[in-house]
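Every protein chain but one is kept in place in this view of the complex.
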Amino acid sequence: MDDWISLLGSHLPEFFQGFKITIRITLVGLGIGAALGLPAAVLRVYGGKWIRTIALAYIELFRGTPILAQLFLVYYGLPDMGIILPRMGAAYLALGLNSGAYQAEYFRGAIQAIGGGQMMAARSIGMSRIKAIRHIILPQALRLVIPPWSNEPISLMKASAVVYLIAVPDLMTKGKQLIAQYYYSPIVVYLIVAVFYLVLVLSLTWILNRVRTRLEIPGLDVETR
Amino acid sequence: MLTTIIIYILRGFVVTLSVTAISLTVGLTLGLLFATFYVYGGKILTRLMAIYSVIFRGVPPIVLLFLLYFIMAKNIDLSPFWAGSLALGVISSSYQMEILRGAILSVERGQMIAARSIGMTRLDAIRYIILPQALRIAIPPWSNEAAILLKDSSLVLVIGVPEMLRRAQHVSARTYQPLLVYSIAALIYFLMTYSVNRFLDVVERKTSIPSL
Partner (left out) sequence: MAETIVRVEDLHKVYGETEVLKGISFDVKEKDNVVVIGPSGTGKSTLLRCINLLTKADSGKIWLDDQDITDPEVNEDEVRQHIGMVFQDFLLFNHLTALKNVEIGLTKVLGKTEGEAREKALHELERVGLGDKADLYPGQLSGGQKQRVAIARSLAMNPRVMLFDEPTSALDPELIGEVLEVMKKLALEGMTMIVVTHEIGFAKEVSDRIIFMEGGVIVEEGPPAELFYSPKHERTSEFLWKITELYGEHDKNG
């Protein structure tokens, strides 16, 4: 127990620095993921044959491979193509690409749950396909996607812990540094790291639940299920 | 050159498969036990299982992997391969527990009453009526978990287990061709998860109850 207190007492600022980096890479990754995932889903459903295949390939490849392999590809592999990213940049991009594929599947599910009828009704009053997607399909899909999508911030945050392998100074890296520099017991350090993550996950869960109830439309669930 | 790289990485194939298979089995055994505790255990067991679920599913697998690895290292003498596989299995058990719990609860209601009404004991009902149905329902989410574990097995490279991605790291350091090497590794993983998914699709179809 003394270990814990002295460790936390003298190194709390370091943990908090790592904590902030973890939150930041999660948020940026989530943003990049949404920017990639939403178009990927729309193209996957409404695109022509080739575009649909490309969207499908992106989604399946990134969902079907370990995030570690994706991280190594971005950080060590991209320089072979002349794209050299700093550690943080590589972390953002790898997490964003990975999350985009998962988010695309959430968006696709919601778009398909809206059904063809809404598209037909929109077309029947003279809307073009693009306008129908923008004004009729997406506004509904984006609300419908919230419950399944709200798992993504949490899974991405958990996945983000692997970025310590390219020495991004996140929570995990801070813990590793403390073990290496001061010979603290790894068990105690990792327990503290675990508690930080748990707090983050529980607060995220709480926030996302509030958002979910805030955005409900009267009767919408009844209509679409 | 290319074939050398592929062969070098593929020598980790068996390790990756073994880690996945061991952790999946450990996770299923513990998960099934814990799920039954969760649903049928008394108040205390249910509470304990709920806490277990929140903690193990709330902390990143890689943090838990290190934690369990060091705890094991302190108490028993295990190779990194076994320590890593067991740790992944324990982590997976929390996810598999939730999958199975959901499946049990979805058949529980009417079926338990019906089983008891023909004179079965609670245990018999669980064994012969509830679980056979619950396990079928659990196949799709469970196969998803199998694919996740296959990908997560790469995490054990951090404790030095020579699985595929670890070997890719080696060969990349030697050949200075990280893009090529990691692309090959990723592709092999993709083909594996893809086959797992297709294989389990078939299993799902074979085990399905007609028009259920």
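Think of it as A and B in the order they're written, each chain with its own count starting at 1.
Here, a residue touches a chain if its C-beta (ideal position, glycine included) is under 8 Å from a C-beta of that chain, and two chains touch if they have at least 3 such contacts.
Worth saying up front: this structure is predicted, and the values here are computed from it rather than measured.
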item	value
Contacts of the hidden chain among displayed chains	A
Candidates A:128, A:151 or A:181 - the one touching the absent chain	A:128
Contact residue for the chain not shown (choose from A:13, A:48, A:82 or A:117)	A:117
Residues of subunit A (touch criterion as defined above) contacting the omitted chain	117-118, 120-128, 131, 135-136, 139-140, 143, 217-224
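Operating definition for what follows: only the chains that are shown with their structure count from here on.
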item	value
Whole-Å gap between the CA centroids of subunit A and subunit B	22
Subunit B residues within the subunit A interface of the complex	54-55, 58-64, 66-67, 70-71, 74, 147, 151-152, 154-155, 157-158, 165, 168-169, 172, 177-180, 182-183, 185-187, 189-190, 193-194
Residue numbers on subunit A that touch subunit B, as the complex places them	60-61, 64-70, 72-73, 76-81, 154, 157-162, 164-165, 172, 186-187, 190-191, 193-194, 197-198, 201-202
